[in-house]
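Yeah, one chain of the complex is gone here, protein chain that is, but the others are all in their spots.
Chains: A and B, in written order; residue numbering restarts at 1 for each.
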Amino acid sequence: MDLLIKNGRLIDPGQKIDDTLDILVQNGLIKEIGKGLAAPAGAETVDASGTYVVPGLIDMHVHLRDPGLEYKEDIVSGTKAAVAGGFTSICCMPNTKPVIDNKTVASYIINKAKAEGSCNVFPVGSITYGLSGDRMSEMGELKESGCVAVSDDGKPVNNSELMMRALQYAAGIGIMVISHAEEIELVGEGVMNEGFTSTELGLKGIPRVAEDIATSRETLLAEYTGAPIHIAHVSTKGSVRIIREAKGRGVRVTCETAPHYFTLTDDAVRGYNTNAKMNPPLREADDVASIKEGLKDGTIDAIATDHAPHHLDEKDVEFNVAMNGIIGLETSLSLSLGLVEEGVLTLNQLIEKMSSNPSNILGLNRGSLKVGAVADITLIDPKFEWIVEADKLSSKSKNSPWLGQKLKGGAAATIVGGKLVYKR
Amino acid sequence: MVAEQTVLMDGEGIKRALTRIAHEILERNKGVTDIVLIGIRSGGVFLADGIAQQIGVIEGGTVPVGAVDITLYRDDCSGQLPHHPVGKTEIPFSLEAKKVILVDDVLYTGRTIRAAMDALMDFGRPQSIQLAVLIDRGHRELPIRADFVGRNVPTSLKENVQVVFDGINQPIEVVLEK
Partner (left out) sequence: MAEFKHKHIIALRDLSKEDIELLISTAENMREINGRDIKKVPTLRGKTIINLFYEASTRTRTSFEIAGKRLSADTVNITTASSSTTKGETLADTALNLLAMKPDIIVMRHSVSGAHYFLADKINCSIINAGDGAHEHPSQGLLDMLTMKDRFGRLDGLKVAIVGDITHSRVARSNIQGLTKLGSKVFLAGPPTMMPPGVEKLGDVTVCTTMNEALQDADVVMMLRIQQERQGKALMPNAREYSRYFGLNPANIKLARPNAMVMHPGPINRGVEMSSSMVDCDQSWILKQVENGVAVRMAMLYHVCGGELE
């Protein structure tokens, strides 16, 4: 089915387009962009007036939990949540059971996503076998199987030599290394950010320097080896500064942050709220300010969700026992649009950080509305208000700190490969 | 809303009543031997002091005076209301084989007296317990009567009788609030 999307405000930072334009999709590809396009016979027309028509959003950091932990999420529910949140492509992290450290698992994910999923799924393989941290995975095979990056996300690669070799080896193969930057000894048994709130609540803190030290190590390793590195979920003022300085020296470092790091502080933990427990933990007001500054000046390249579904039984427990992480696919766009409203980012910058930048970092060949490109398109309605309700979320898990809260803006429609897969 | 108030007794009247009660206690018990006074917090304690003073004037010497707080013996502890603040019980002497004169300001349902008697029993086995009250307003809900009464005041359930004390805990008047 062909699609004609009419009267939307078309924004494509890559082509420097920001205008009211129509867009014609044929055979899953973008056929034409222009004013007053006529619908060919048999084409469906979508009235996009009042919405932004942008390159399909990409979330480069998602935990789909499939295979092995399907009680939390699976490829079907996870991709449904993704398209409801406006995402046309997601990258899924390797901490599944079994781990994505071989072709079989990678192929399973790719095939299942193609057969049953709602959007593109790009697996991320592990840096080390079984996320053990002691032996490099077969990155070549992983790349050939369709993995777009390698990461031990969830834990750092503690051994600096192994990390350095992994960066060198991956650069040779041409696959990006995504680092979960934390110094594990300093994290210890910490369960939230170390600061006044942890003092008052009597919870063991994780000092910010645990992340800063690791971020610093990663940038130095990248600088020394000349290999590129991507830092996941940046949460501290120090990390932003370290990455900014590294970029200034020409180090090939990119990074992402997540919506909770620019909207929430560790105050959200008060009441021992396990839906505010994640790793890295929610930080303090000056960190939030630095994250926004980093987004604004381009230090932070991408916004990813770190979508981490957990079953109620894993969150509805004592704080120390609760698992780390929150879901994010369905709230990310609304929260990120807040950055535009606040004046932190222009709309164009936001689209870059949620689409073209992640595509460029991982070489996904998406994030563009060029004629001939794959027709992954998101229609954003910036105005509508909605309340985050557990039973209306597509994700199997409901571990969101925004439950019951009113958010503004979101996906009006999501088109993947020319197919309308979601409409509000 | 200001309740309508009638003064039933003034300070002088109260003093005369306490003096009479003191005489009656002595007469009934044939002197002060083994007598102790226990006032119920808070009004009863002040009145017990007044009666003890009068007994001292009449017979000479001092009568031991104690105070009992009945809060922990109330029969409405399992109710839906917050628990009352607990006052201090001060009985620094044994009640074993004593003639205890329990003193309260207003006798009403009798529940306070029941609680106070239970409390006293936890301090030993007195020879007897007698009850002295300044006002008996009727409406008993338990089989309890006073041995010594300052004044009987027929009341309706809607009314309230209160003994008013001044800053140094001297009774100044008894008022009936409608």
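Everything below uses one rule, namely that a residue touches a chain if its C-beta (ideal position, glycine included) is under 8 Å from a C-beta of that chain, and two chains touch if they have at least 3 such contacts.
Computed from a predicted model, the values in this text were never measured in an experiment.
S.K.: Tell me which residue among A:G202, A:G248, A:G343 or A:G372 touches the hidden chain in the full complex.
M.R.: Considering all chains, including the one not shown, the answer is A:G202.
S.K.: Touching the hidden chain in the complete assembly: which of A:T20, A:S160 or A:N320 does that?
M.R.: Counting the whole complex, the residue in contact with the absent chain is A:N320.
S.K.: Identify the residues of subunit B touching the omitted chain, counting contacts across the whole complex.
M.R.: Where subunit B meets the chain not shown: residues 69, 72-74, 77-90, 118-119, 122-124.
S.K.: In terms of residues, what is the contact footprint of the unshown chain on subunit A?
M.R.: 194-196, 198-205, 271-272, 313, 316-321
Definition applied: only the chains that are shown with their structure count from here on.
S.K.: Please tell me the distance, in whole Å, between the geometric centres of subunit A and subunit B computed from their C-alpha atoms.
M.R.: 77
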